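Here's the structure, in structure tokens; my notes come after.
Note that one protein chain of the assembly has been removed; the remaining protein chains are unaltered in position.
Take a look at chain A:
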Amino acid sequence: MAYEVVIGVEVHAQLRTQSKLFCACGTTFGLTANSQTCPVCLGLPGTLPVINEKAVEMAVRAGLAMNGTIGVRNRFARKNYFYPDLPKGYQISQYEAPICEHGWIEIAAGGSRKRVRIRRAHLEEDAGKNLHEAGSGMSLVDLNRAGTPLLEIVTEPDLSSSEEVVAYLKSLRDLLMYLDVCDGNMEEGSFRCEPNLSLRPAGQTTFGTKVELKNINSFKFVKDAVDYEIKRQTKVLNEGGKIYQETRLWNHERGETAVMRSKEEAHDYRYFPDPDLVPMEISSEWIEQLREGLPELASTKQQRFITEYGVPEYDAGILTSSKALAVYFEACVTLYPQPKTVSNWVMGELLRELNNSGTEADASPVTPERLVELLTLVDQGVISLKVARDIFPDVYASGKAPAQIVQEKGLTQVSDEGALATMIDEVLKKNPAQVGQFKEGKQQVLGFLVGQVMKASGGKANPGKVNELLKKALAG
């Protein structure tokens, strides 16, 4: 039977605040266990939470960027459950009144664009971490992360394939990084995703039984886990089996999912409004102020690059994939108004070096000014395009001006007719057969001969000049 796949996604994005959601402790990743704690985030008796306004601001900005409605009257709720990494025995979250509802973001999937609806996004505090010491029979608790602000973002079940899930997650992650509210680091857990998925016979309108997937920390695993789960559920249903409502863990080593807990084992979290935190009013003035301050988002920017600079959609997509790269591109174009040339260089040479060294464009040793200088050297005929490409890694690694590198390496283009004529004579002497072929009318051979001259010059010969002089010599 043909099944339709229905997928929704829950994302926990860590907000990039300096301090935790309800106390002044820092949020740096990877510090000595429990060094980033205080009586409040340790849940010591008598301590009280106080909301971090910066986290609220970030959540509102994210909500606005997701085209959502911002909750004017926010209430925090306690989610009650016992676990050693949860110091108070409850997590402060939002239940009935989330900070954002009814949003959407657009994704590119299968050559077309699709709108994914965001049901809600709410603020909550993170838990700590339990560390299980192998062989010691002991578990240790690190509460550095306890109280770190998270934005939980939940979609409607609008996705229907692993590709769409990945496209959605990439768009969402780009958006949050664009806003500078999340660093998007999946390995460190700053951007965690939990897809939930059900199958139903094609055409059926009611939903099938939903399975939630956890323990996924890369886009590749998202795709693998969703594909595996679609296959698994299809097989079960085809064999007349039943899907159980449960949470399953992705095991990337085995490439399969396994049951973590069933619906019956699910907690009754006994949510109720947290009496320690008064209802939080978000004024419409503040919302409008934050809306006006939103940066241009990736999708808008991509469209603008296409219309304003005339670059292809593909180029525009890559150039706007990070805010820093887009800024870099526009800085170059301002100095050097040939967008397609700049685009080729940014997507090619620059991105290669940036990726190799794991650097963001705003930290590139080759500044937009330097790149434009290099392009200008080509335009002025000082160096050839090939030399420019060849020396780019050196310019990148050394941080020196391109002109300086050209000079140091003696790479200035040879356009002097006398010097070129000597090289051409030698090449013609060495390749009598090709010369013969050319004279018999085989025009293609010219390219070979030009190449030989270029080679003889160590790439420094001006190719236009070589072409011209070579034609003259062959005609002679």
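Definition applied: a contact is a pair of C-beta atoms (placed from the backbone, for glycine too) under 8 Å apart; a residue touches a chain by one contact, two chains touch by 3 or more; residues count from 1.
To be clear about the criterion, contacts and distances are computed from a predicted model.
The complex includes a chain that is not drawn, and of the options "Phosphonate ABC transporter ATP-binding protein", "Nitrogen-fixing NifU domain protein", "PadR family transcriptional regulator" or "Glutamyl-tRNA(Gln) amidotransferase subunit A" the UniProt name matching it is "Glutamyl-tRNA(Gln) amidotransferase subunit A". Contact with the chain not shown here comes from a single listed residue; of A:E10, A:E256, A:D276 or A:E373, that residue is A:D276. Annotation: of A:L48, A:L131 or A:V327, A:L48 touches the absent chain (contact as defined above).
Panel shows chain A; residues 39, 42-51, 78, 80, 82, 84, 87-90, 139, 141, 268, 270-272, 275-278 of it touch the chain omitted from the view.
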